[in-house]
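Working notes, beginning with the structure itself.
Here the complex is missing a single protein chain, while all its other protein chains stay put.
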Amino acid sequence: MFDFEFVKPSSIVEAARLLGGEGAQALSGGQTLMPTMKQRLAAPSVLVSLTGIAEMKGLSVAAGTLTVGAATPHAVVAAEAARVFPALAALAGGIGDPAVRNRGTIGGSIANNDPSACYPAAVLASGATVVTSKRRIAADDFFQGMFSTALEEGEFVTSVAFPIPEKAAYVKFNQPASRFALTGVFVAKFAGGVRVAVTGASNNGVFRWAEAEAALAKSFTADALQGLGVDDSDMITDLHGTAAYRANLVKVLTGRAVSAAG
Amino acid sequence: MTQVSMTVNGKPVSGEVEGRTLLVQFLREGLGLTGTHVGCDTSQCGACVVHVDGKPVKSCTVFAQDVAGSSVKTIEGMANADGSLGTLQQAFQDHHGLQCGFCTPGMVMSSAALLADNPNPTEAEVRHHLEGNICRCTGYHNIVKAVLTASGQPVAAE
């Protein structure tokens, strides 16, 4: 790992100032960034830890919306969202392993937008709003393809506001080595419709499966998915599965998520 | 170099570190606490698990400066005050839950955290909880058995 200056601000304002500097990089839980730095694939000169900012931590509920501070570790979401948004809590409780969940944060996860990460599926399926150090971004605008987001240089996520669905479930099929999602599907049913977001499967990162949303809006049952085809032309083929296999998983897991959501 | 201070196994400690110094390096090289091991470089194997403010973390994926001021517990702090093995450690010995011993400190620290949160885990919960700790020797059988026994529950397996 290349060396750097480590700083740990205590406010969003201070963090924003530090991240405006040359070569500065935000550090959240570090569970992805640090292995990358060990391989010398990232070389920030200043690393700005966001985990000391109290206003970026914790959960709050108001008017049907659950807001999660960006620096909230997965383990806290798993425990504290269990009553208000159980599907989100279950997703958080299935990321990595217990030690990873005590460090990794929602902000770090969605800012990185790993195509196999779990959180982007929840954010997109819930139609959440990503709140940053500069603005509010709708989930549909935030994710812009593999490892790419709407975040600008120096901008960082401060919280995520989730509209709480009537019913929801996340079903993940583990990549056997990394335990990231080989494919994961988050299904959320709202009064106004159904949103289905898929992670792990596409070369373009997390995406919504529009045909399934339309079918499920008419009938929120696994059977409603019968006959739907999944286009595998943009799906990932790697050691752990072909595009066709992932397309199959999208369909199978969506059905299982609908059944699990009840 | 920056001065960093924290509490390790109940004792205040401090030392000089770089920005890139990992918690595990501070523990092993700075403090000579070599019970915490490094088995991988991708935050997967769990040999380096310690507790920071009561929660298990992978000390190879935490910068020392990021946990300044925290209370850290390592495998060296797990025995009883008189030096005898604690209940969980004793269960690992009684049930042959270790062979080469390299993953063992991480296994014990992870398992201790589980039992603190969930004093009566099911077999499935134990296995799920240990997903971030890799052992190549035991096939996990006796580790799971040791954790279940340490929780005071009867164990169905031989």
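To keep things simple, chains are lettered A and B as they appear, and every chain counts its residues starting from 1.
Keep in mind that, in the parts below, contacts are C-beta pairs under 8 Å (C-beta built on N, C-alpha and C of every residue); 3 or more make two chains touch, one makes a residue touch a chain.
Convention: contacts and distances are computed from a predicted model.
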Chain not present in the shown complex, as UniProt names it (candidates "Cobalt ECF transporter T component CbiQ", "Deoxyribose-phosphate aldolase", "Phosphonate transport system permease protein" or "Xanthine dehydrogenase family protein molybdopterin-binding subunit"): "Xanthine dehydrogenase family protein molybdopterin-binding subunit"
Chains still shown that are in contact with the chain withheld from the display: A, B
Touch criterion as defined above, residue of A:F173, A:F186 or A:W209 at the omitted chain: A:F173
Interface with the unshown chain - residue positions in subunit A: 1, 3, 39-40, 173, 176-178, 182, 239-242, 244-245, 248-249, 252-253, 256
Residues from subunit B at the interface with the omitted partner, ascending: 18, 20, 28-29, 32-42, 44-45, 47, 74-76, 78-79, 85, 89, 92-94, 96, 98-105, 108, 123-124, 126-128, 130-131, 133-145, 156-158
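Keep this in mind: only the chains that are shown with their structure count from here on.
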Chain centre separation in whole Å, for subunit B relative to subunit A (CA means): 28
Interface residues, subunit A side, partner subunit B - complex: 1-6, 8, 27, 30-31, 34-35, 37-39, 47, 49, 51, 75, 96-100, 102-103, 178-179
Contact footprint of subunit A on subunit B as seen in their complex: 2, 18-20, 22, 41-44, 46, 49, 52, 55-58, 61-63, 65-66, 68, 110, 113-114, 129, 131-133
